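Left out: one protein chain. Kept in place: all the others.
Every chain is named by a letter (A and B) in the order it is written, and numbering of its residues begins at 1.
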Amino acid sequence: MNIQFSQILFQIVNFSILVGALSYLLFKPIQKIFKDRTKRIEEGQKAAEENITAQKRLESLQKKTKQHSEKKATQIVKEAKDKAKSKRLGILTQAKKDGQILIEKMKNDFETEKNQAMKKMETTMLEAVIAISKKVIGKSLNKKAHTQLINQEIEAIIKTL
Amino acid sequence: MIATIISTQKLTPVALNKIKSAINKKYGSQVKFEQKIDQSIIGGIKITLGSIEIDATIDGKLRRLYQELLSKL
Partner (left out) sequence: MMKKKSLFVKSLVDQINSSQIALTQESVGSVISFGDNVIQATGLDDVQAGELVNLGQNSLGLALNLKRDTVGIVVLNEARHITVGSIIRRTGRILSIDVGDNILGRVVNSLGRPVDGQGTFIAKTSMPLEKIAPGVMTRKSVDQPLQTGIKSVDSMIPIGKGQRELIIGDRSTGKTAIALGTILNQVNENVICVYVCIGQKGSSLAQTIQVFQDRGAMAYTVVVAATASQTATEQFLAPYSGQAIAEYFLNQGKDVLIVFDDLSKHAVAYREISLLLRRPSGREAYPGDVFYLHSRLLERSCRLNENYGGGSITALPIIETKANDVSAYIPTNVISITDGQIYLETDLFNAGMKPAINIGLSVSRVGSAAQVKSMKQVAGTMKLDLAQFRELEAFAQFSSDLDERTKKQLDRGERINEILKQGWDTPLKISEQITIIFAAINGYLDTIEIKYIKLWEKEYLEYLHTQHAQLLALITQQGKLGEKIKKELHEVVKKFNQLHERFTIKQEAEL
């Protein structure tokens, strides 16, 4: 075989032109495509990471709100309990006061009833006294006493006429 | 005018004249006189002159005493 130096040279030049042409026409765009692809993958990864952080943030926010509303709920329940307690106390004191007022009223009623009974008894006694006097005076006057009484009264009447 | 004299027993003529003259002096001589006997007045005398009643009976006195004592109770 006769390897001619010019043919090798020619092949080398040929090859280098080919490589150059390919690298310019093919290599670069393919590199670009690869670069874009890696960029996109990177961006996708970054977005995914951001998502995860956002999700974590949301979760923590949710937890915080839950805690806050639980706190508020317990606070409301506590306030309600306090109000109920104070209301109950209020009702108790009111009931005690009402009870005292009722006792006072009953005492007063008893007093008035007692006084009324006394008064009734006194009135009955008075009536009895007057009735007895009527009967007694009627029986104790004889004819002479009557005439004397009548004359006495006539004098008195004449004085007023 | 009619004057009614109510008493427990009939009046003596002296007493009757006394009262008649006193009434006639005040109300003129047109007054007619009536006498009534009523035991329920217990004693004393009551004279009704038209619309005025002069009460000097034991019953009336006791009634007035009762009213006075009742109001003071």
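Keep in mind that, in the parts below, a residue touches a chain if its C-beta (ideal position, glycine included) is under 8 Å from a C-beta of that chain, and two chains touch if they have at least 3 such contacts.
Keep in mind it's a predicted model, so treat the numbers as computed, not measured.
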Missing-chain contact, candidates B:Ile23, B:Ile41 or B:Ala56, resolves to B:Ala56
Contacts from subunit A to the absent chain lie at residues 83, 109, 112-113, 116, 118, 122, 125-126, 129, 153, 156-157, 160
Even though one chain is not shown, subunit B touches it at residues 48, 50-56, 60-61, 64-65, 68-69, 72
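Following the convention adopted for this analysis, only the chains that are shown with their structure count from here on.
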Touching subunit A in the complex, subunit B uses residues 7-9, 11-12, 15, 18-19, 22-23, 25-26, 39, 42-45, 47, 54, 56, 58-59, 62-63, 65-66, 69-70, 73
In the complex, the residues of subunit A that touch subunit B are 119, 122-123, 126-127, 130, 133-134, 137-138, 141, 143, 145-147, 149-151, 153-154, 156-158, 160-161
